[in-house]
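Please read through the structure below; I'll follow up with questions.
Omission of a single protein chain aside, the complex is shown with its protein chains in their original locations.
== chain A ==
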């Protein structure tokens, strides 16, 4: 019969579908075959899948600065209405600020002490008729003691009864050079004149707190600890004589130069916390009508062509043709901003005084006046602060939770969580697949070698997996890391850093091999028991992957850095038959894990200071989580094959 009508495509598909649903053979047999086929195809290609995941993940990370992933910022909270009001700050206020500046410069020239400065500021606040006070504090840290004196004033809201507040602050030291000497006189003068000026208006629905904190981060830490009643063993801070309500937003003014050309936004807080994006966007909307806005202190070389050689982030070895391409230049500028962001967030370091506020659920940012010979000054910065305060003043409820997860490659565009998170997660998935594959491989062995003549097909038999010994090794490395942390944070370590750090490196690097020497040699019969190294590697990969994916929600920059530092290295750790490569590999991993003891001296010191003074988690994280994970891989390499 050849005259069968050709079926219509839709019917053909339906018929195939029907065959799929009601198979002629034994249904469960078919299902098993199908499942085995799929699983077999997957497990056979697991290496390729992992490779693809790794490549995708890393390429995605490289693509983050691209403008394809970012979108323009917008304000989520409609109540804020930034830049919709008239601001009245004008040349009269600029004159006032100039007069304050004269006084401050006098104080600077007289080498006034902290107390004298605080007394001057207090008297100025009092002249304005504001309830004001000072606060003395004293830090004892292993890098030396710090003391100082803060001055602050509270402008009571004329409209509500002091249950809510906003902070305008300036630190005595500027953030330029991380608070090492440069004074923030114009920032202080701005806050003083703002205190007098904002007092005249009746539209404040929140109290305004003006703080001039001594030092850089230390003064604000003391003030905030006292405000929130948090005690810290190494800090003695006087209690505050006057307080206000819940602080919702804080603006920190940092104006170190004579004039400024661009207003930089710094937003990263302690332990990688970020302020709500709406506040950053409000500042950008308001400030960009007064002066150009940039991220951090990164001038875009495209905006200042005459300083291109000095500012261009693209290295010189890149061909000139490429360096001139607009897309490449845009990418380079955005990449520079993102790297700066990752540098702050991954290390959990506050990029300015504002960073200390986030831990108390206060959205805070620093306005940094990029030092230049002009053209902007008190006029533009005053209007920017006033406008942003007016927007924050409209806040009726907490800003929306979803706006805490973002990356800002430039000030006017952001990357949403869904577009940056997968990069780290893909790498973490690749790692966990690797761990699972090694785990399941460890449970089987080919037994055909002995009876080769009998069976042509190799038979697979199960073997034991010594879970508890490998878990004990994992536990031991983390305990070792904890020990390292306690040594590193002890008060005698930091002053003798240069002499003790190499000793520490040698001690902690030689500890695992020494312990493995003293352990009874493993009586491994590979036919019945899986080798310790493969199980250790499986656990190592699984734990590292878990940590990366969990951290990515909390601190993406840290997760991305871990994905870079741990992703490939932990996946390629393997033992080898000769002792020499084993030792070489072990030392490479030891360098990856503890190299910071040898090669960085400022980084570890400031991480320890962050932990001691502000409770930054970076130092303990590196000692207790990161270094042990690398050492587990190192021990994998050390195991005899």
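FYI, contacts are C-beta pairs under 8 Å (C-beta built on N, C-alpha and C of every residue); 3 or more make two chains touch, one makes a residue touch a chain; residues count from 1.
Everything that follows uses one rule, which is that contacts and distances are computed from a predicted model.
Undergrad: Which of "GATOR complex protein NPRL3", "Cyclin-like protein", "PIG-U-domain-containing protein" or "non-specific serine/threonine protein kinase" is the UniProt protein name of the chain not shown?
TA: Record says "PIG-U-domain-containing protein".
Undergrad: Which residue, A:554, A:583 or A:598, contacts the hidden chain when the whole complex is considered?
TA: Of all options in A:554, A:583 or A:598, contact with the hidden chain holds for A:554.
Undergrad: Which residue, A:401, A:498 or A:517, contacts the hidden chain when the whole complex is considered?
TA: Answering carefully, the residue with contact to the hidden chain is A:401.
Undergrad: Looking at the whole complex, which of A:361, A:446 or A:496 touches the chain that is not displayed?
TA: A:361
Undergrad: Just name the one of A:194, A:247 or A:432 that touches the chain not displayed here.
TA: That would be A:432, which touches the missing chain.
Undergrad: Write down which of A:273, A:537 or A:605 is the residue touching the left-out chain.
TA: Only one listed residue reaches the unshown chain, and that is A:273.
Undergrad: What is the set of chain A residues that contact the non-displayed chain in the whole complex?
TA: Given the touch definition above, chain A has residues 28, 31-32, 36, 273-274, 359, 361, 398, 401, 404-405, 432, 436, 439, 459, 462, 538, 542-543, 546-547, 549-550, 553-554 touching the missing chain.
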